[in-house]
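Here we show just some of the chains, and they stay where they sit in the whole.
Note that the chains are named A, B and C in the order they appear, and that numbering of residues resets to 1 at the start of each chain.
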Amino acid sequence: MARKRRQKKHKLGKAPGALIYTGDQVIDKVQVQQIDFNETDITVTDNPDLETLKAARESNTVSWINIVGLHDVDYIAAVGQAYDLHPLLIEDILNIHHRPGYYDDGAIIAMVLKMLTPDKEDPVSNVEQIAVICGENFVLSFQERPGDVFDPIRERLIRPTTKIRSRKADYLAFALIDAIVDHYLVAIEEFGEKVEELEEALMEGKAERILELLYKYKRDINFLRKVVRPVREIAVQFEKTDVGWLDDATVPFLKDLVDHAEYSAEAIETFRETLNDLLNFYHTQSANKLNDILKVLTIFSVIFIPLSFLAGLYGTNFEFMAELHFTWSWPAFIGLEVIIALGMLYFFRKKGWL
Amino acid sequence: MARKRRQKKHKLGKAPGALIYTGDQVIDKVQVQQIDFNETDITVTDNPDLETLKAARESNTVSWINIVGLHDVDYIAAVGQAYDLHPLLIEDILNIHHRPGYYDDGAIIAMVLKMLTPDKEDPVSNVEQIAVICGENFVLSFQERPGDVFDPIRERLIRPTTKIRSRKADYLAFALIDAIVDHYLVAIEEFGEKVEELEEALMEGKAERILELLYKYKRDINFLRKVVRPVREIAVQFEKTDVGWLDDATVPFLKDLVDHAEYSAEAIETFRETLNDLLNFYHTQSANKLNDILKVLTIFSVIFIPLSFLAGLYGTNFEFMAELHFTWSWPAFIGLEVIIALGMLYFFRKKGWL
Amino acid sequence: MARKRRQKKHKLGKAPGALIYTGDQVIDKVQVQQIDFNETDITVTDNPDLETLKAARESNTVSWINIVGLHDVDYIAAVGQAYDLHPLLIEDILNIHHRPGYYDDGAIIAMVLKMLTPDKEDPVSNVEQIAVICGENFVLSFQERPGDVFDPIRERLIRPTTKIRSRKADYLAFALIDAIVDHYLVAIEEFGEKVEELEEALMEGKAERILELLYKYKRDINFLRKVVRPVREIAVQFEKTDVGWLDDATVPFLKDLVDHAEYSAEAIETFRETLNDLLNFYHTQSANKLNDILKVLTIFSVIFIPLSFLAGLYGTNFEFMAELHFTWSWPAFIGLEVIIALGMLYFFRKKGWL
């Protein structure tokens, strides 16, 4: 549930653009990794000093600067200043509860997304905000916790002949977003398996904890929806940006990204519908079970009520009840009871309850 | 259910544009059929070599190259290269879980659709992805399994005087899509018959397995909707393409195709509504049955409860109960019981329960 | 229900534009009526030969050619050729299951609609497809069965001073559509009366067959909606057509037609809402009735259960039950029972159940 809270109160009354980290510090020290590459060379620098960071902007290589840990507000602000980021943008980077969004000032583009690292148990539990800022020859990425979904990209960068090495910062930014969206697809797929398991359990009538699970999944899917849906719009705007440095060759990849984002959004809508259908199925199943219970109750009651009444009648202590004293009375009485019972059963059969 | 799964995980971490077949190999060897035709001549070549395939692009005939089997990724890539297809497009052709979509680079247009071969038992079970790529004088079609809905087109191609022989690749591409959409209509029609059967069974109260069927049909119709709905958009974009080679005479046929796609989408919406109405009807019917059951229970209980109580009273063993000892007591008691029973029946009639 | 079926299968595998009549032949011979008129003269020709039909196109009168019966495909094709109709348009005329639609090729406009002839019993049962094609000086109308809603127009045509005589083909086409839409309004009105009757029956609790009627009306209104809704769009497109021969003086009439079509569509939406409300009302009424039934059951049970239990206690045959042997025991016991019963009644009153 923690993901729902927003520590906005800390900000109340501060000037707009005031830089405040709205999360809880999770690592001791900011970790920075700077990768400078072009088609022929690649340099990886861990925790470079600020001067190195700044120099990257002027170099003729593409630089990817990945910053992990947002608690050191001054450091982030310094990086922001070095790359001419607007204070409001830095504020958004630091506000880990920000909505996914796209910003474009004609020189750089910035994208704020949620990064999902799904695990088998709970596809949507592991979520973190990531900000990707892309300029002509650099990409900055800001995240809160160590560990991300970019390792395959790092590996491709290191290998000399990969396409990513021969392309520019825009393609790198695309690759980062694409990796994030690919993990949405994994989360959705795992979610789908959980929903199918639930569906099967429901169809087989194994209704343990189903209601709680249904509501949990509904909440999860709504959360996932809020994470995934804005990405389509972000990808569309990225594709349509009029910054000068966007390579035409990147556009088909961005179109493909839009496609994946759309697929994700549609899959989520499908799951929402499925969950609603399952909930309705559950309700109908419950109602049918209730009908069955009440049918059994009614059949038993209605058969035995008149029989018991008759027995009660002849259990009264009236003195003058001639019919009690014939030898055939008891068998005749039993016969009467049997006839009444059979009549009732016939009535229920006619009603279609048996 | 198999159609819902997506084997995306195989791709995680691969570079965008990496070519991976996401299905399971279903035939041993890729089967290719190349048909070159113009108004006067037609040549059918089975399994042509790659050179023949490439040559078709430069010839002055229209060529239809139908490729069955997508597991041989290298072969598909080679064909793609021969026809200058973008790697991302080839990736989409190989990803059999792709959403229906339309692509246009100004020189060729590509359409990815789902092909339905409905059978009587299950109108939506037999589904396969097909990619149709159309250039100035060629049409490429990629499918996964042998068997398709194009045999009537092949027959018309072979007959010398048909309209299709005198037209260009754009009309052939239209004809393929049209054949696919025609089979959607058949599937929808068969679906409609199944829904009507269900409706009749429900109206007659023959409620066996109805709930399961209702939910199955809902899932089926949702699946069908995802298959059919994008086709309208595809047809619209095909009609509005600004590739140079689109023949004006084909446009009315494309408009007609849009119309059929719209008809299909509307019919599907109608079935969705009908299924929801039937589900509601089922619920109401169940609730009415419950009311009937409880009415019977209540009538029996409420009539006999006071009667039994009175019998119980006179079954007590109190020593001094003068009323037990008159000769007329027993008949009087029976008379009292009858009066109470009649009173109850009158009460129920007044309540409108009888 | 027959109206829902679509005999599409007959067409499967035929070339697009192949001419096939999708209905069942209802009359022996095609009936044609040709009316040529201008402000001063009028000629009515029944079953003209094809030459006369063609001549009308070149004459300086306005000609209305009404063709009844679509089974003679060759004849329809010949008429179509005489008036330069596109094969796909003729295909649509012959396909009596076509969606209402508008076609415009800059020279002629064609409109396909459903014609309703409502009768008191079932406002939506009597439905037939009609195609109206309008050129500069002619109107062709194609229908399947004899009998239509155009007799008042024929009468106005015969009278010499009517406005319709002084106007052109566009006004005649408008008049035909207007007559069709006027009958939609009648159907809607009669439908409204049926819904009001149902509403009153429901409010008075006369719930016989109500559920079946509700669902029948829902189906009917959905059918009506599919018939009526496209007409607004058709009228709008007619009004906005850029064919050269549209008279400015006809435009206000077309605007008025749009207005009527909108009114119809809105009225239908209102009925849909009303039917849903009535269904909900029915459900609530049922639920309330169930509550009433169970309240009566509970009151009776809860009052008599303890009373009967006490009687049962003193009906046991234990030997040493001193309290049975006092002379005042029996009246005291009866008194106790009365007190318990009153206590229960007080409890129910407090609960608000009495």
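Quick note on the criterion: a contact is a pair of C-beta atoms (placed from the backbone, for glycine too) under 8 Å apart; a residue touches a chain by one contact, two chains touch by 3 or more.
Here the structure is a predicted model, which is why all the values come from computation and not from measurement.
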| item | value |
| --- | --- |
| 3 chains shown - copies of the sequence in the complete complex | 5 |
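Rule of thumb we're sticking to: only the chains that are shown with their structure count from here on.
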| item | value |
| --- | --- |
| Self-contact between copies chain A and chain B, residue sets same or different by half | different |
| Angle (degrees, nearest 5) of the CA superposition of chain A onto chain C | 145 |
| Where chain A and chain B are represented by their mean Cα positions, the distance between them in whole Å | 26 |
| Distance from the mean Cα position of chain C to that of chain A, given in whole angstrom | 43 |
| Chain A: positions in contact with at least two other chains | 315 |
| Of all residues in chain C, those that touch chain B in their complex | 1, 4-6, 8-9, 11-17, 86, 88, 91-92, 99, 101, 205, 211-212, 215, 218-219, 222, 226, 279, 282-283, 286-287, 289-290, 292-294, 296-297, 300-301, 304, 307-308, 311-312, 314-317, 321, 324-327, 329-330, 333-334, 337 |
| Contact set on chain A toward chain B in their complex | 151-152, 156, 162-164, 174-175, 178-179, 182-183, 185-186, 189, 192, 196, 203, 252-253, 255-256, 259, 262-263, 266, 270, 273-274, 277, 280-281, 284-285, 287-288, 290-291, 294-295, 297-298, 301-302, 305-306, 308-309, 312-313, 315-321, 351-353 |
